[in-house]
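Only one protein chain is missing; all other protein chains are in place.
Labels run A and B following the written order; every chain starts at residue 1.
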Amino acid sequence: MEKMSQFTDIVKDACATSLGTSAEQLHNLRNSSVTITGGTGFLGTWLTEVLTSLNDHHDFGIQLHLIDREIESFSRISPHLASRSDVHLIEADVRYLSELPRDTQWLIHAAGDPDTRNHFSNPVKTLNLLSAGTQSVFALAEQLPKIRMVLNLSSGLIYGPQPEEMETIPEDYSGAPSLTGLQSVYSEGKRFGEMVANAYRNEARLPTTNVRPFSFIGPFQKLTSPWAATNFIMDSLQDRPIRILGDGTTLRSFMYGSDAAVWLLHMLSRGTSGDIFNLGSSESIDLKSLARKISEQFSNPQPVILSAGGPEAQKRSVLVPSTKKAETQLGLSLRIPFDDAVNMTVKWFKSQHGGTL
Amino acid sequence: MKVAVIGSGNIGTDLLVKILRSKHLECGAFIGRSPDSKGLLKAQQLGVKTSHDGINYIVENPDCCDLVFDATSAKAHFENAPILDRLGKFVVDLTPAKVGKMCVPAVNLDECLEILNVNMITCGGQASIPIAYAIGQTQKDIEYIEVVSSIASRSAGPATRNNLDEYIHTTENGIRIFSGTENAKAILNLNPADPCINMQTTIFAKVKKPDLEALKPMVESIVNKIKHYVPGYELLLGPTVEDGRIAVIIRVKGLGDFLPEYAGNLDIINCAAIAIAEKYAQAKQSKKTQSTSV
Partner (left out) sequence: MKQIIVSDPTLRDGNHAVRHQITKEQVKAYCQAADLAGIPIVEVGHGNGIGASSLQLGLAKCSDEEMLTTARAALKNSQLGIHMIPGFATIKKDLVKAIEWGVDVFRVAAHCTEADLTQRHIEYVRTQGKTVWGVLMMSHMVTDNILLEEARKMEQYGAEAFVFMDSSGNYLPEQVRTRVSTLVNGLSIPVGFHGHNNLGMAVANSVAAVQAGATVLDGCARGFGAGAGNTQIEVLVAVLERMGYKTGIDLYKLLDAADLAEKEILPSVPYVNSASIVSGLAGVFSGFKRPVERIAKEFDLDARDIFFELGKRKIIAGQEDYILEVAHELKALGRNGKDVAVH
């Protein structure tokens, strides 16, 4: 029980920090109904944490519908959310849904499997989930009488490779993923999804926003996911040196889960139809430094670099968004600095796993 | 007798074609989840009543069938099984859920009528268990039985690939139970050769004193029995003793109903499912005749 409260406290505190004094700016959400597809994933869970904390501490009176193909693990990891009377769980595949909750005013479409392993093993299914899933959700959204905004979660990968001389990618950069091989299955599906949103905005006058998420860190990530940060934490929890693939110079940037959720709610309720926003941190860090920061939280040996790859593979890979648009248009900023984000993430995983796996 | 199929994927659609051909079965409902699934379209074209409401359709229309083929997934079958049991439907389970009794028509068809849920094990199991059973019935001191199946890479979809370990464990378990041998091993090869290979299964046994005299007629008769419901089942070699092991090689060509012909591995499990369903239909029919005559 003590463990339980320890790890919900980490999350609750983070929500309060990320919200800061901006709760009132989200007043459009008051007494409304919010529906999230893919609602029990990483961003869905964080959105639920923030929305329920708006209800608890600011009397927002939001009704929340979470739609997901699998809700069992959500109920297990977040029983405090699953059991709430203002949170409604719907187990369904968005491709086969016949309707969305009728009172929905705000819709966030976050369904889609971000696990790169599945993109490579089941590329056909991945494409179908993204294309048929997004088309199905927008077709149903068109029928919602009270809909005020559909926020489509796209991906930072839709830009294709970030040019070396470009420090951060702005929303108007028009790069594209390569069509050679399988690696663009997910990003190409996401590009298609953005165009579905644009088409419904134009033809059906449906208010839509496209948001392109980059990399995140924080509780509710699956440690077995093939992401650098989760891999590093898993290595550390198992008391072994972190292993970094490549030469460690790969640049990424990480946004904490509660900051991401708060930003999303601002984009959802304060943006105008047709907006496009990057979602992430513009503060880049190389993987070697990330590994060092994580291993410092443990008494483990220094990270090991597994250098490999030819000249092509060794071209420094960079994926860092510009967040100027969100900052200037919506006045958003990161509330949880990167160092705190790492500390809190590691603390949460330690409390959840009791330090072991 | 009226039957329903849940699961409108390739397996379900192939079953449908077989049901429509059967003298004993009539398709009361063909049920999927996605309204635009190719299987449902095909069924509509064939004039079959379809639904994309999943198991709910049967709950709401219990008279649509007496028997249900479940061609969904193990996860879905765990949910479907208790519902169908409550409705009193006989269930032929083609998923790897292993809820019901293992059914190999050539071996235990009659016993399978005693309960309401039968499981069709695995493709390798359907091909090899009858032979393993024949070995178990005729040989003394069996030390070990091994079955090796090769199937065309294109006949193995994502579910098969992701459940390779379960395939092995389930097939081994089936061999152990039906042959009475403690030690069993199953191996599966996926061959990408083009044109696609037919399914081939080799059954090896290590026996103290191989008795081919006794084994040969038993294998012959059981192969004939299987041919009745799996026309593409063929004894390719053996039984013979080579390098101190009994070897029998089987080839299974598919009927090519909806699935391609090289998918003998999928065809055999569907053929076996139809065999048990027809048997159930006949048993039901004769019970009816009996009770009316009383």
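One rule holds in what follows: a residue touches a chain if its C-beta (ideal position, glycine included) is under 8 Å from a C-beta of that chain, and two chains touch if they have at least 3 such contacts.
Quick caveat: nothing in here was measured; it's all calculated off a predicted structure.
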{"item": "Among B:I175, B:I249 or B:I268, the residue in touch with the chain that has been omitted", "value": "B:I249"}
{"item": "Of A:F7, A:F120 or A:Y173, the one touching the omitted chain in the full complex", "value": "A:F120"}
{"item": "Residues of chain A (touch criterion as defined above) contacting the omitted chain", "value": "116-117, 119-121, 181-183, 223-224, 226, 234-235, 238, 240, 243, 245-246, 306-313, 357"}
{"item": "Touch list for chain B against the chain that is not drawn", "value": "144, 146, 148, 150, 153, 158, 161-162, 164-165, 168-169, 185, 187-194, 197, 200, 202, 204, 206, 236-237, 242-243, 245, 247, 249"}
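In this section, only the chains that are shown with their structure count from here on.
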{"item": "Touching residues on chain B, where the partner in the complex is chain A", "value": "33-35, 52, 158, 161-162"}
{"item": "Chain A - residues contacting chain B, complex", "value": "93, 95-96, 121-122, 125"}
